[in-house]
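Input: a single structure, listed below in structure tokens.
All protein chains but one are shown in place.
Lettered A, B and C in written order, each chain numbered from 1.
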Amino acid sequence: MDTTRRHALKTGGGVTLLTLLAAAGWLKPGEAAAEDWNKAAFETKSMDETMKALGGGAPATSADIIFFSTPDIAENGAVVPIGITSKIANTQSIAILVEKNPNMLAAVFDIPAGTDTSLSTRIKMGQTSNVYALVKADGKYHVASKEIKVTLGGCGG
Amino acid sequence: MIARLRIAAAIALGVTAVAIGGAFAQSSTVDEIAKYREALQDGNPAELWEARGEEMWTTPRGPKRVSFATCDLGLGPGVVKGAYAALPRYFADAKSVMDLETRLVWCMVNQQGISEGDATKIKFGDGSARRSDLEALAAYVTSQSRGVEMKVPVNEPHVRDMYRLGEQMFFYRGGTHDFSCATCHGEDGKRIRLQDLPNLTKTEGAQKAYTTWPAYRVSQGELRTFQWRLNDCFRQQRFPDLVFGSEASIALTTYLAGRANGAPYNGPAIKR
Amino acid sequence: MRMTRIVGAATAALLCGAVAGGLHGCATSPSDAETAARAATALKASFNARGQAGLDRLDQDETQKVCSEYANRPLPASVAEKIQQVNLATIRYPADGTLVGDWKNGEKIAQSGQGFQFSDDPKVLAGANCYACHQLTPQELSFGTIGPSLYRFGKVRGFTDETRKYAWGKVYNADAFAACSNMPRFGHSRILTEQQIRDVVALLVDPASPVNQ
Partner (left out) sequence: MADPMKIRANVVGDSTEVKVLMNHEMETGQRKDAQGKTIPAWFIQNVKVTHNEKVVLNAQWGPAVAKNPFLSFKFKGGAKGDKVKITWTDNRNDTRTDEATIA
């Protein structure tokens, strides 16, 4: 843990996933205030840095997070449909991250008890990239990823 | 000799593998694009334009403070339901064949007292703050024909004349690149990049294409009308700027709408 | 300009006369010819010059005119032959004899659809937008199918002088080989520069080009 942190500090620049989670209020007990918008989390730039920082706190790859109605190829990066279902018990939050976007965090959904842990929305993608579905359940983090190719459509002119 | 044959066989096998790989990649690309389009169908932002257009339709506008309740789209003053499915048509009061957009402008100018310049100031939105009233109105009016069978009165002499003119224009090659409408839309099963091209010379192709305009264009974040569709096709044909509501725009719309007759209207749609 | 138009019309009449042998040229009936003429007039009144696209873009040369007239019905062999002859005569091969350039640059030209639209910057070199209609390298999945696949163009035909010359001619003026082709006449219509054509030819015929892998 310590080593990871030091490493992250040394490399500088990138914000680690842990910082991201802390900033997003996920590491604190209780719900984030409704009108909070966590600037630091939405300004993360490097997936590499966040992945290096995972160490002991790394989200576990989970087969219980499923992408639905999410194509492998997007005809246009301006609108990419993303559907995520978490089958993990006590899911509290679902976040969407795009590895190669200028800022990788796209959206975080806090899901109160009584709301299905399944939702769909649409995001922008600048280029072909891995998309991560990050789930917080019982205070632990789980992740699934999917590569979505972005193509150039139409006449290209 | 044997060694050589082996090499040849190996090369041949390699080539086959590449060919199969290529074919597989391609068919899965097409399938995945189909999945992408399907995923977009649920929740079409065109509805936001429809809502804005509906509001405008019923609100008194212009110096005369008149709403579109007096605007006759061909089925009587203020009648919207099914009107788009029978356009373009001949309007005796204007002594001309009009499509939806030119008719909307006519109502704004002749009934609401808005100058033609103001009515057509923003023909097409710019994907940002410059929004077009005409696109919103067209979204609303066309949405009221959803499911209604296309019945453009192609046997009416003025309309028939326009239709024939449009047909000639469809095949007119010009510009630096020798393009006509038919270059891209004259054969079955063709694509430009990954975009399927409807064969507009065939009934099914024209029906499928025409009945899905206007459409929310994902790439532009705007609702686009058929006038826009034609203008942008000509831009890509390397032609000059098609004048909004011009004779060529009406003739081509009449030709394509007429060819779509018999199919249920299915717009506004959502497209790349 | 006027002169060209008259010459164009005369050639068109000549091309059609070769088949129909009559005064009505290519049209199936006088009323069709009349509608075609009205359509041409209406078209010219329906556009505004914008950016680099002037109204002269609507003036047809003889090839465009004849191809428009036959667009909706079979093109007779003799007319096709005549069109090919006329267009074959326009092909200019480079004075220095170098037909093949840099395939890497050719790939960029093949990817680019920029150029000659009223919305384009006329100072930027145009692309050929080959991928809009053709498959070329196996890496690019987003390709059109209006034209045939050109994957392994050189490999299939052989890396010979003949292949190189054919590729040059085809890019320069496709109507010389297939009358009323859907393909723009990139050299004849001055869409691409001589060097750009070399680069596109390289993409097709260079053994090192990904097209031939």
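Please note the rule applied: a residue touches a chain if its C-beta (ideal position, glycine included) is under 8 Å from a C-beta of that chain, and two chains touch if they have at least 3 such contacts.
Computed from a prediction, not measured in an experiment: that's the story for all the values here.
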Contact set (omitted chain vs shown chains) is A, B
From B:E47, B:D72, B:E149 or B:E187, the answer for touching the chain not displayed is B:E47
Chain A residues touching the chain left out here are 24, 31-32, 34-38, 41-42, 78-80, 98, 101-103, 105-112, 114-116, 118-125
Chain B positions in touch with the non-displayed chain are 42-45, 47-48, 51-52, 128-129, 221
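Throughout what follows, only the chains that are shown with their structure count from here on.
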Farthest chain from chain A by C-alpha centroid distance is chain C
So, in whole Å, the Cα centroid of chain A is separated from that of chain C by 49
Averaging C-alpha coordinates per chain, one finds the centres of chain B and chain C separated by a number of Å equal to 27
Averaging C-alpha coordinates per chain, one finds the centres of chain A and chain B separated by a number of Å equal to 37
Two or more other chains are touched by the chain A residues 149, 151-153, 155-157
Going by residue number, chain B touches two or more other chains at 29, 192-195, 236
Note: in the complex, chain B contacts chain A through residues 28-29, 32-33, 35-40, 42, 192-195, 218-219, 221, 236, 272
Per the touch rule above, chain A residues touching chain B in the complex are 69-76, 78-79, 81, 83, 120, 149, 151-157
The residues of chain C that touch chain B in their complex are 35-36, 38-40, 42-43, 45-50, 53-55, 57-60, 63-65, 67-68, 71-72, 116-119, 131-133, 138, 141-146, 151, 175, 182, 184-185, 189-191
